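To start, I am sharing the structure in question, which I have written as structure tokens.
Just one protein chain is left out here, and the rest sit where they should.
Our next item is chain A:
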């Protein structure tokens, strides 16, 4: 187990700068999720930590030792690759046990540990198969098995569950969580699935274009996003953004939408200037009466039932807003409705962000 620290880490591929001056400390035993859009440098970052890629500048520190010059073997890190990278000429059992074989673990122990890992991942029936005889999800689980069979100082997971169906994914998520509780190995976990990030991680790192946008616990990110990118990235369905102009008078700050609707917002935002973007979470918008606070007139564009709740698209001020409606109201298309939102739930961001 180890504490992993990145200090002013940068990476360029030729002219292209992929990671910009990252600073991040992952405490011993911590589980950190790394999220960000495709191509933002998540895999590159993991590869640098694993020792497969050299950093252009900056330091990787493990347990107070700079490991920039250590090779992957010396760093003792287990990694699940985004592309699985299974060995095609080895069976599932050989794939899972390969690290143990290389480390000179005895045959009997290797077999036992490989089987235990396979058991955890539901691969017991597939131990004698070659990777080409497995489905995508099964391959992904073998890739997981190759990591968890080891006893590394840190785990790096690169979207390890992306190819599984919803049910299996939930099961595996629980399994990973359980495993982490048991062995408390420092883990860095890349994912596109924010539910995974929120449920598994102690802290979440949001990366965009190779720059860290925000680091925090899942709740912090949800409640206090540092900018509109983080706000839009965390939460599902995604946050609605509407343009507005901000005015402060008599100790109250008001945002005016493009159709003239006025919303009361928290005074703290007064410093942002006149032209702003409002962030309204779909689950904070409610169908309401005309007279409610912060009522916005609109019309129903679409009703998407998801079972427990309906997702509505309501046209307000010339823009479609997504609303999560847990009252399952029976709405006709184009019916006029009003939405309302509590002032403390309105996020305000600078417009040009």
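Methods note: a residue touches a chain if its C-beta (ideal position, glycine included) is under 8 Å from a C-beta of that chain, and two chains touch if they have at least 3 such contacts; residues count from 1.
Assume contacts and distances are computed from a predicted model.
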Protein name as given in UniProt for the chain not displayed, "L-arabinose transport system permease protein AraP", "Acetolactate synthase", "SDR family oxidoreductase" or "Succinate dehydrogenase": "L-arabinose transport system permease protein AraP"
Sole contact to the chain not displayed, among A:81, A:269 or A:349: A:81
On chain A, residues whose C-beta touches the chain left out of the figure: 47, 50-52, 71-73, 77-79, 81, 83, 85-89, 98-99, 102-103, 130, 132, 146
